[in-house]
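The complex is shown incomplete by one protein chain, all other protein chains being positioned as in the whole.
Here is chain A:
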Amino acid sequence: HEQRGESDDQSWRTPMKDLKMEEESSGVEKLEPGTTFPPTFSVSEIKNKQRRHQMFMKLKQEKRKQKMQLKKKRRKEREALGDKAPPKEVPKTIENQRVFDETTVDPEDEEIAFDEGTDEFSAYFNGLTNPKVLITTSDRPRGRVVKFCEQLATVIPNAHVYYRRGLALKRIIPQCIARDFTYLIVINQDRQTPNGLVLCHLPDGPTAHFKVSSVRLQKELKRRGKAPTEHSPEVILNNFSTRLGHTIGRLFAALFPQNPQFVGRQVATFHNQRDFIFFRFHRYIFKNEKKVGIQELGPRFTLKLRSLQKGTFDSKYGEFEWVLKRHEMDACRRKFQL
């Protein structure tokens, strides 16, 4: 579909070339489609902007026409075949094209089952401990952070909010352990909104550091329901597929008591999509067997994992199991960690 010839090899013929150009430009609209041009021609080599633009538009039109023709042909074939038509092609999405991660958990993997039976959460999953959560902030919490903490405390059962008042985390942690807390949540703020979350599983548990974004408090939600009640909610964890994802998933699961009270009809969802974890809190109602209505209560926010540390919070000497390294991990659009 090249309509005008102007190849690189003939650049030394500059005066001749100009003449040629003018001749051809006058007849540009009347060119037959059959004229051939040297194959090394490309539209971007025409120096004149208007002509280049014209050529480009023409090129586009041609392409579009061919595409439409192809489409029509395919449709006709499809109709003709009727039942025997090949199944419709599934479009490519990022999730479809995801680079296969070798740490993806196979549901029947024994090694993983064994690991999970003996890791730091096993006490919780075996029903030995009840979660007790301490929510705190960085120094001098302001504005939305305070409200966010309070709302989180209503959403997570058995959660207590304490103000920091300048205490060092490393000193808080042994005190918490002494008082039987299982979780420590520290919310970091930047200009009066929360922007970071440190989730520390207390008796020697892993510490996860997240970046928090798009926080919507209860007031800001549209079509909101009433305040969350005291019943323990159910937990939904979606799309945590790799080993790392599994660990994080268990981290979230252990926040809530083991036996949800279905009477309360509340559900907390942690949905992982492309390494962003979306948290939502809903109240559901089953209208009948096949339909459920959900109504959003509670705050919503998204988390992105920044680092996972083996022991309790220790930024200098801790053993980091996983750290977000932007250049390696964010380079490929189809590669995800969780």
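Convention: a contact is a pair of C-beta atoms (placed from the backbone, for glycine too) under 8 Å apart; a residue touches a chain by one contact, two chains touch by 3 or more; residues count from 1.
Here is the rule we use: contacts and distances are computed from a predicted model.
Going by its UniProt record, the hidden chain of the complex is named "Protein MAK16 homolog" among "Cytochrome b-245 light chain", "Protein MAK16 homolog", "serine C-palmitoyltransferase" or "Adaptor related protein complex 3 subunit beta 1".
Residue A:Y284 is the one among A:F56, A:F114, A:Y284 or A:F320 that touches the chain not shown. Contact with the chain that does not appear here is found for just one residue of A:T193, A:Q273 or A:S307, A:Q273. Take chain A: the residues that touch the chain left off the picture are 75, 88, 91, 93-95, 139, 166, 168, 213-214, 234, 236, 238, 262-263, 267, 269, 271, 273-276, 278, 280, 282, 284, 286-294, 302, 304, 326.
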